[in-house]
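Omission of a single protein chain aside, the complex is shown with its protein chains in their original locations.
By written order: A and B. Residues from 1 in each chain.
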Amino acid sequence: MRQTLTAALLSAVAGIAINTSAQAQGVEVSISCGAVGPGLELCREGVAAWEAETGNTVNVTTAPNSTTDRLALYQQVLNAGAGDLDIYMIDVIWPGILGSHFVNLAEYIPQDVIDQHFPAIIENNTVDGSLVGMPWYTDAGILYYRTDLLEQYGVEVPTTWQELTVAAETIMAGEREAGNDRFWGFVWQGRAYEGLTCDALEWIDSFNGGSIVEADGTVSVNNDNAIQAIDLAATWVGTISPDGILNYAEEEARGVFQSGNAAFMRNWPYAWAAGQAEDSPIRGNIEVAPLPRGGYNGVHTGTLGGWQLAVSRYSENPEVAADLVNYLTSFNEQKRRAIEGSYLPTIEALYSDPDIEAANPFIPRLYETFVNAVARPSRVTGERYNEVSSAFWNAVHATLSGNGDAATNLASLETELRRISRGGRW
Amino acid sequence: MSRNARRLLLRIAFYVLVIFIVIYTVFPFYWAINSSLKAGTDLFSAAFLPPSPAWTNYVSVFEDQPFALNILNSVYVSGVTVIISLFLAVTAAYALGRIKFSGRGVLLLVVLSVSMFPQIAVLSGLYEVMRWLGLIQRLESLIISYVIFTLPFTVWILTTFMRELPKELEEAAIVDGASPWQTISRVFLPLLGPALATTGLLAFIAAWNEFLFALTFVGNNNETQTIPVAIANFSGASEFELPWGGIMAASVIVTVPLIVLVLIFQRMIVSGLTAGAVKG
Partner (left out) sequence: MTADASAIAPENLGTETAPRASKLTRQRVRSAWIFITPMLIMLALVAGYPLISTIYYSFTDRLLIADHNTQFIGFNNYLYYGPNLNNYDEELDGYFVYYEDTDAALVYRDDGVFYDLDTEDPDTGAMDPYAGEIDTADVFEWQGLLVDSLWWRSVWNTLTFSVVSVGLEIVIGLVVALILNANMPGRAVIRAAVLIPWAIPTIVSAQMWSWMLNDQYGVINEILLSWGWIESRLAFTADRFLALPSVIAVDVWKTTPFMALLILAALQLLPGEVYEAAKVDGIHPVKQFFRITLPLIRPALMVAVIFRALDALRIFDLIYVLTSGSRDTMSMSIYARQNLIDFQNVGYGSAISTGLFLIISAFTLIYLMLGRVNFDQER
């Protein structure tokens, strides 16, 4: 009985193996399109159109939703020099980390096509003169606020962090008096992870405090503006933001905001669609704005996110794979993705496209944010970016949890980063 | 207080403890079921009953990926892993537990040392081995690699139980002229029922839930993925959104078969030795 069962299972598995190795005419390339969900569907549709156009076949595979798991998987496959996957979907901070495994797409894609994209992203994706990834879609941190509450308490949309602090205090005090004892002023991402690096970089940049490590390799994080920014953020914990914020990622923050329990939220554009969903209690009462400036001399900013498509050096058909990348990142395809899936285009011209504006009026309004977005120092720090980011978010997290003030923690962070940096040579 | 009253009190205390333990272990699972029936903003509420129960999460689990096939993959991998490790472990445990020879202690330590490295450290070495064997994207790679954590465990447990068994039984078998293999299969296996069922079950679940190896070795193909990898692949409308309802629904779907398995095997867990059948 057990034997027959095993045999049946074995043959079932053998059947699977045969199915997957089925060959079709033309060239077969494989692409990792990210996790299972609406994004995968959009990717499949785009891929199918390219297949019909070129006669090649594409094997679409999935990857874990968690970016850290995804990076671990890609590193194993790439470092074994395996050609199992031709096209990788990489995070905006990975070009420096994985770049050595990818081909230079500038050799396959015409320069005028490359020039359509935001120059900042193209620059971010260029490692040692090699364009390792084509921008696919982008992201940046923005401020969400409750229009109904701002109106009720007669508060203007805050343009500086100081204003935001006061506004959040006012609304929170009022709501708590009205009986909602779980209402908070401002929610964001305070967990010790990459998200905190994004949030804290926004605070520092908005105070003109630089971007941790500058493009020329100098460690700039220990300066008065940065200290001021982080110290201000530390005052939020336990006052306008819950103590638990120290372990909040994107979804925890959205959970509080979307249940109607926060006046302001820092998050990525994805929270818009969820907040406007039919069952959302705050539907129709939210609006977005650029993140506040750090004082009146500061700037509006947002940390750059988003994903790129890269072709593996170990691919057997790099030209074909690069052609698929070119297709998927093209004007028409990005337009389709913006309309159907609200993915934010990396092509400047699409922000004034009337069809996109009609379908998603929200997208053109973010144009300013992307133009002013600040990139994490992943390009200059190269393969050491994760080490830098981890040291940075730990210093910020310590300050936020009241474990030393910003001046002390940023000073020791500076020493740590100098140690990692080969004297600024990286 | 009369004896009867005291007894009753003890009984009540006992059942209160039982109820407490059951709630402690089951409540989170109840919460998973509860969450799996919620959708959208309801997920962010601590309501004890889903405000508007929805089956959409259960449907969506099977929609975008071959989840049924993923379950079958997991059954195959875990089942074969358990069969192989139990077979290897029973024979090894007999040798290590019942036969005196030099080097036994060292052998047991060597077997144990395999379990002393963090999983992440052996990952890249193992990946190279699997590539060399040509098993990448094949479920066999998982069966072989899961032996790393199931075998030390099954060998040690069975060795311990094996040597606890009375000497007289084996001596009788030897006098009857039984070969070592016959001694194992006719004398020890029946007595080791509970130990085998327990270790087998624990090893099955360990293999069923393994994530890192599965992700790395078979993660690049929807049709070879196992359950934990398939669950980790769930995504919401964007990269950041955690499809909580779907994840919970999938977890409930894959946990129920295990509970059924335990219900079936729990007879074996307890039915091995009957009191007084063997001399101590």
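Operating definition for what follows: a contact is a pair of C-beta atoms (placed from the backbone, for glycine too) under 8 Å apart; a residue touches a chain by one contact, two chains touch by 3 or more.
Just so it is clear, the model here is predicted, and its values are computed rather than measured.
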Item checked: For the chain not depicted, the shown chains it touches -> A, B
Item checked: Contact residue for the chain not shown (choose from B:Ala39, B:Leu126 or B:Val187) -> B:Leu126
Note to self: Which candidate, A:Arg191, A:Arg293, A:Lys335 or A:Arg379, sits in contact with the chain we can't see?
What the structure shows: A:Arg191
Next item on the list: Have a look at A:Ala72, A:Ile339 or A:Ala407 and name the one touching the chain we're not showing.
Entry: A:Ala72
Notebook entry, point to check: Thinking of the whole complex, not just what is shown, which of A:Ser259, A:Gln276 or A:Thr408 touches the missing chain?
Noted result: A:Ser259
Notebook entry, point to check: Looking at B:Leu8, B:Ile21 or B:Ala172, which residue reaches the missing chain?
Noted result: B:Ile21
Margin query: Please output the residues of subunit B touching the missing chain, sorted low to high.
Written below: 14, 17-18, 21-22, 24-26, 28-29, 31-32, 35, 44-46, 48, 84, 88-89, 91-92, 94-97, 99-126, 128-129, 144-145, 147-148, 151-153, 155-157, 159-161, 163-165, 174, 179-180, 191, 194-195, 197-199, 201-202, 205, 208-209, 211, 227-228, 231-232, 242, 244, 247-248, 250-251, 254-255, 258-259, 262-263, 266-267, 269-270, 272-276, 278-280
Note to self: Applying the definition given at the start, please give the residues of subunit A touching the unseen chain.
What the structure shows: 68, 71-72, 75, 78-79, 97, 100-101, 182, 184, 190-193, 242-249, 252, 255-256, 259, 261, 313, 383-384, 386-387, 390, 393-394, 397-398, 401, 403, 419-423, 425
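In this text, only the chains that are shown with their structure count from here on.
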Note to self: I'd like to verify one number: the distance from the centre of subunit A to the centre of subunit B, where each centre is the average of its C-alpha atoms, in whole angstrom.
What the structure shows: 37
Check: In the complex of these two chains, what residues of subunit A are touching subunit B?
Finding: 2, 6, 9-10, 12-13, 16-17, 19-20, 30, 32, 34-41, 61-67, 69, 72-73, 76-77, 79-80, 82, 84-85, 250-251, 255-256, 258-259, 267-268, 270-271, 273-274, 277-281, 307, 341
Notebook entry, point to check: Can you list the residues on subunit B that touch subunit A in the complex?
Noted result: 39-45, 64-65, 69, 72-73, 75-76, 79-80, 83, 123-124, 127-128, 131, 136-139, 212, 215-216, 219-225, 229-230, 232-244
